[in-house]
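Everything on this sheet refers to the single structure shown next.
One protein chain omitted, others in place.
Order of writing sets the chain letters: A and B. Residues in each chain are counted from 1.
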Amino acid sequence: MGWLFSDFRRPAGERPGPVWWSFVVVATAVLLSLPLTLDLAQLLDLSVVFVLALLALSMSFLWGYVGILSFGQTAFFGLGGYVYAVAAMNWGDTTLPFLLGIAIPLAFAALLGVFMVYGKISDIYFSVMTLVITLILNRAMRATSGDQYVIGDVRLNGQNGIPGVPPLQVPWDSSVTLFIDHVYYLSVVLAVLVYVGLRLLLTTPFGRILVGIRENERRIELLGYDARRYKFAAFALSGGIAGLSGTMFAIWGNFVAPEMFGLGQAAEVIIWVIVGGKSTLIGPIVGTGVIQYLTSWLGTQGVGQVTLVLGAILIVFVLLFKDGLVPTLGAAIARVFAGRRESGGGGQ
Amino acid sequence: MDTLLVYAYQVAFSFSIFILISLGLAVIFGMMRVINLAQGEFIMLGAYACVVCTAFGLPLWLAVPAAGLIVGLIGIAVERTVIRFLYGRVLDTLLATWGLSLLLVGLVTTLAGPQSQSVPADLGGVSLGGLQVPAYGLVMIGSALAMLVGTYALWRFTNLGLIVRGTMQNPEMARALGTNTSMIYMLTFGFGSALTGLAGALLVPLFGASPTMGLFYIAKAFIAVISGGPWPLLGTLSASGLYGSIDGIVSFAFSSVLGEIAVLLVAILMLRLLPQGITGRLRKGL
Partner (left out) sequence: MNGDPKGILQTRGLRKTFGGVHAVDGVDFLLTEGELRCLIGPNGAGKSTFFKLITGQLMPSDGQIFFGGSEVTTHASHEVARLGVGIKNQKPDVFDGLSTRENLWLAAQFAHDKAGAIEQVEQVIDRLQLGAFVHRLVGELAHGQRQWVEIGMVMAREPRLILLDEPSAGMGQEERLRTAELLKELNRTTTIVVVEHDMQFIKRIADVVTVFHRGRVLREAKVDVVLNDPEVRDVYLGRTEVT
């Protein structure tokens, strides 16, 4: 049965095989049929997992495959949400705001990329600077509670956030808006598309060069590639995906608030990715689901401070389970099968 | 003339805050290369230690050094249980200390509640060119300078300081010469934590203590130390001077949020213009 897992263990640069494709199709079919059995409240809870999984994917793509840890993902996430909210509330229409919710974070990431990637700052300063930018955006957004902070007709409302963000309309008919179950379908489809898209991207020359940069940036340069161009493009792309996640979050909750930019949010993304395992793309999606359910369960148990538990989880995973759940479990399963049969698959 | 004096006070005040919050980080990150994201929470712990000490009847001028000592000991405990397994693994250190940061915020919220607490300084005001400024502000400016000079003197003129600098620059060689480098790392981390705790305690009479207060300082501290470059103390001093001036002037003229945003923008520009930091062109040293 080892062949079942070999598709997930082959090097990222190689094309995924039929087992992987069947997994994607079956998983998507199962997820899309869930609304038949779940009630609306459960669907609402499940939708946000896929919305946030987009955010986790944007981070793990950059971190696991290019080797850059960006804390700016939450900045792009928050920006996407606010752009959608402000634009949709001003214009009434939602199609263009939806696209802007992706495009503006992408442009902002590109702008930062010009300074940081082309400034050739080291990877670790990159991490710290993106964190600082996220914090300052959060502080700035919190300070917009006065009446003078208005964009168009929309008050930014400081730390109270903006309520009443309009639901998404169908592009061809603005009188039809998406209801809870439609938002669920959309989140699942977007998460699957981004997952498959990123997985296939890694098999293209662009994707393989990104992995090469993670492995040995100097050698990539000596082969004639301008590593900065690729890092810049990857950073902008991940900013766009994070913006999409933020836009979907605003649509899902009809609400945006400065917490979207916050350190707490940034920490949660990191925890999803670490717990799931950054060396795979499926890991962060699993991690998002596990931690989301854990936090909401902790909330109902009244254990007090959820941040305390999350902090402890983060420390334990960094010190003891660096690879995360999915790769650790995968390796364990592979060991079991390798024990039974001699044919061990190559690669990892 | 009066406005000039007030501006001078504002700049000196912002400058001293920058020095206070980034001095501990200059030791822990600047010298030891440990990215400690729980730095803001160490400030918070210092503030709470000060609140608790005064609640037990200690006068403020004793509670502040006591808070420094307490946070120093906490720092040593953290170094022994978490940090020492992660030397050389920069990113893991960053993540683990972030976990620590969340854990500490959660812990203190559970124990002390989310509300802000404060200790009054009761020093009254001082007339400065016809304008009243709080005397405690002057105390803070003085303390910041004293801590900076004290740290410099400790590193530069004592045998311990020499051993520490040697260990940070070449641990293998220091070990070969018989230094217990593990102990030196522990003590240096503890010293940096103590400086941070001291800063937190000094800030209490002005800004109070609350579980999430670390957030307000962590970004500024990292900006100052990173912009400072490879000479941690000199770099932190000059970066604090630069950002303190910008923050002081813009905050006073417009608003404190604009001050912070101005600082961030200048910091990003600095990174582009001087990627090695302000002291990057000097040869590596203290």
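Please note the rule applied: a residue touches a chain if its C-beta (ideal position, glycine included) is under 8 Å from a C-beta of that chain, and two chains touch if they have at least 3 such contacts.
Computed from a predicted structure; not experimentally measured.
Peer 1: For the chain omitted from this view, which of the shown chains does it touch?
Peer 2: When the entire complex is considered, the left-out chain reaches A.
Peer 1: Just to verify: which one of A:L31, A:V183 or A:A227 makes contact with the chain not shown?
Peer 2: The missing chain is touched by A:A227.
Peer 1: Which of these touches the unseen chain: A:S122, A:N216 or A:N254?
Peer 2: Checking each option in A:S122, A:N216 or A:N254, the one touching the absent chain turns out to be A:N216.
Peer 1: Name every residue on chain A in touch with the hidden partner chain.
Peer 2: Counting only chain A, the missing chain is touched by 11, 13, 205, 208-209, 211-212, 214-216, 218-227, 346-348.
By our rule, only the chains that are shown with their structure count from here on.
Peer 1: Could you tell me the distance, in whole angstrom, between the mean C-alpha positions of chain A and chain B?
Peer 2: A distance of 33 Å separates the two centres.
Peer 1: Would you mind writing out the residues of chain B in touch with chain A in their complex?
Peer 2: On the chain B side, the touching residues are 35, 37, 82, 85-86, 90-92, 94-96, 98-107, 109-110, 215-216, 218-219, 222-223, 226, 255, 257, 260-261, 264, 267-268, 271-272, 275.
Peer 1: Taking the complex as given, what residues does chain A use to touch chain B?
Peer 2: For this pair, the touching residues of chain A are 69, 115-116, 119-121, 124-125, 127-129, 131-133, 135-136, 139-140, 143, 263-264, 267, 270, 274, 304-316, 318-319, 322.
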